[in-house]
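Input: one structure, supplied below.
Excluded from the complex is one protein chain; the other protein chains are retained at their positions.
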Amino acid sequence: MELRPGNLKLRALIAAAPEAIKETIGPMEPIEYENASDEIRAVFDDIKATRGVDDVNNFWKYLANEPRMLAHVWQSLKAIMGEGALDPLTKELIYVAVSITNNCEYCMASHGAAARAKGATEAMMNELYAVVGLANMTNRLVNAYGVPVDEAFKR
Amino acid sequence: MELRPGNLKLRALIAAAPEAIKETIGPMEPIEYENASDEIRAVFDDIKATRGVDDVNNFWKYLANEPRMLAHVWQSLKAIMGEGALDPLTKELIYVAVSITNNCEYCMASHGAAARAKGATEAMMNELYAVVGLANMTNRLVNAYGVPVDEAFKR
Amino acid sequence: MELRPGNLKLRALIAAAPEAIKETIGPMEPIEYENASDEIRAVFDDIKATRGVDDVNNFWKYLANEPRMLAHVWQSLKAIMGEGALDPLTKELIYVAVSITNNCEYCMASHGAAARAKGATEAMMNELYAVVGLANMTNRLVNAYGVPVDEAFKR
Amino acid sequence: MELRPGNLKLRALIAAAPEAIKETIGPMEPIEYENASDEIRAVFDDIKATRGVDDVNNFWKYLANEPRMLAHVWQSLKAIMGEGALDPLTKELIYVAVSITNNCEYCMASHGAAARAKGATEAMMNELYAVVGLANMTNRLVNAYGVPVDEAFKR
Amino acid sequence: MELRPGNLKLRALIAAAPEAIKETIGPMEPIEYENASDEIRAVFDDIKATRGVDDVNNFWKYLANEPRMLAHVWQSLKAIMGEGALDPLTKELIYVAVSITNNCEYCMASHGAAARAKGATEAMMNELYAVVGLANMTNRLVNAYGVPVDEAFKR
Partner (left out) sequence: MELRPGNLKLRALIAAAPEAIKETIGPMEPIEYENASDEIRAVFDDIKATRGVDDVNNFWKYLANEPRMLAHVWQSLKAIMGEGALDPLTKELIYVAVSITNNCEYCMASHGAAARAKGATEAMMNELYAVVGLANMTNRLVNAYGVPVDEAFKR
């Protein structure tokens, strides 16, 4: 039987549960390969093989708490972030640009490292930061002045 | 004498001013070339010459209400968005990525048009959108799980 | 009996309800004074008296769908936005700055009008927009470079 | 051969292409079932069967421009948004809460409609809006005061 | 006499004030019960009684620096977050969803703890995180493609 909001009896049971049981209900811990289910291990193995690394990053170990999302996020990133219409370095730079805008420290660190591993130089990263700063400024100037879209930009 | 918050007398004067005067205090209108000061025209001329266009976009006409920002924003964009460590197309794509994240419709339209003018294809734009969507998702998954930065990403 | 998520029987009842009943479950309409409860009218009356206006703005008519929030939001704004440690015009400018950052068109329009009514000139609004643009830019440059807080700023 | 930023020759070719070709490079149009590839139709068919509807919403028709994302987003939503640890109505309410915070009008409309179809009443929606407003306020009060996490919240 | 921007004489006085006085002008400290005014103690007492706790969380101790907001925020949360059209657990989950989207670490910790205290299991929290991630992704895909609202979602 599943736990749902409003399912008051089950929640009362939990509230009354011994400490040993309640301790299983809490903040998430990363799941290491040796403690992972076969379902999770299959994703971890695919990440390691695809990227040629010995272990997956912390992001995947935490996301493994929700195996459905682990599989979907990995499948999406695998499909999109490799060679395609845009080259992989450009896509890492875009990832960093979004992460700066949202102030996600982990994502700046991990995708910044990926960008550098794919050839991004200091000069490239500095220009990236400049563009992100400028875009965040002009986005708000546009909001403030309520600038209407030029006819030339419509189709 | 300058108007400052707290300068109550001047504000009282304004409140009591005839309609003809009050009407000069209101929302901003775009400034067209024929009505622009020499200072503004110099920037408009530089934008038109640099981009090889007959007229500047709405963004610049509204921003001309604050001539200091008009000059600074243009100088910054001119310095950063041309050829450099990153090529101009990549920088337009980054601009679009930030504008999507911030939901700035004008900026998506203008920098999307600029990206296409510099060679972005539908396939490239679709991949860009995909990366921006994925980054916004994983940024929040990282927040939610409180994922600590891997040692390998620190230097 | 209250409707709660998980309360599956009640929801089944609703799903099977005749159209006439289902139509009462939908998007919100503004509540005009003549259709308002005494509780809502009391808040509307206080807004009108405090501001010296004939009718309340659309914001209050929509928020009246949740009378508890109507009362709390009004009480908070009444307590904070009048004379205080900061003068009312400064507080309207701050309100506009946040609304530009969040791209809330209604809030820019309503608090922009309030700022002008309290004495904000075009020159002041243009400077406000400039500061908001610059702050949104440097906020992201700080994120990108991971700038540590200077010792001098800590106490 | 794929188009990539920096691939200057291909871009020069595009710039010089006849109008008929250039017109294929532009903003996205929705893809209707009758014009869709088999790959896209398979996803559309699954959405229609799962939800018991005659046609898919605009979101899916636009996303079909990137068939890989169409498939991945649908698979993720199908896996997560149905019955689970949380009931489907609660998940629609959470979806609306995020969409309000990000000011995504389409998403508020579509997931608001989904929530109401699953039993959300006006009273529930009003409480949802109230919670989202309060959370956005206290999130910033926490930022402003730099409130440290209580020991009791750490494990 | 109140301090206002533009009130240059008072500010000059402050700038020239001895260190002992200037030190009273600085970043905020939490206000503990024993140092609190009667007005603040009344709110703290009500929080403790309503929640059945021995002390209030850090949030309230910092917010007590602005007693008007302390009272208003508490009154609003007390009115909205208890039993109502939505059950208290659902409302805590919504609070966490907004806080993840805004990257408010304190708020994720405090409302995450509140959610668990009201019965949220690990499986529920994982689904919550998944929905928040997906919503942040599709919000931006909608922005990018400029998806128009379906007729069926309008009323």
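We call the chains A, B, C, D and E, going by the order they appear; numbering starts again at 1 in every chain.
Following the convention adopted for this analysis, a residue touches a chain if its C-beta (ideal position, glycine included) is under 8 Å from a C-beta of that chain, and two chains touch if they have at least 3 such contacts.
Note that the coordinates shown come from a computational prediction; the quantities given were computed from them, not determined experimentally.
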Subject >> Per the touch definition above, residue among A:Val56, A:Ala71 or A:Leu93 touching the missing chain >> reply: A:Leu93
Original post:
Tell me, which residues in chain B touch the chain that this view leaves out?
Top reply: 2-6, 26-27, 68-69, 72, 75-76, 79-80, 83-87, 90, 155
Original post:
Where does chain C touch the missing chain, residue by residue?
Top reply: 27-28, 57-59, 62-63, 65, 69, 73, 76-77, 80-81, 84-86, 90-91, 93-95, 97-99, 101-102, 104-107, 109-113, 121, 123-124, 126-128, 130-132, 134-139, 141-143, 145-150, 152-154
Original post:
Where does chain D touch the missing chain, residue by residue?
Top reply: 4-7, 100-101, 103, 105, 108, 128-129, 132-134, 136-141, 143-146
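Simple rule for what comes next: only the chains that are shown with their structure count from here on.
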Subject >> Same or different residue numbers at the chain A/chain D copy interface, by half rule >> reply: same
Original post:
Pick from B-E, B-D or A-C: which interface has over half of its contact pairs in common with B-C?
Top reply: B-D
Subject >> Gap in Å, rounded to a whole number, between the CA centres of chain E and chain D >> reply: 27
**OP:** Can you tell me which residues of chain E touch two or more of the remaining chains?
**Re:** 4-6, 27, 69, 76, 80, 84-87, 90, 93, 101, 103, 105, 112, 121, 123-124, 126-130, 132-134, 136-139, 141, 143, 145-146
Subject >> Touch-based graph of the chains, sorted into line, ring, star, complete or other >> reply: complete
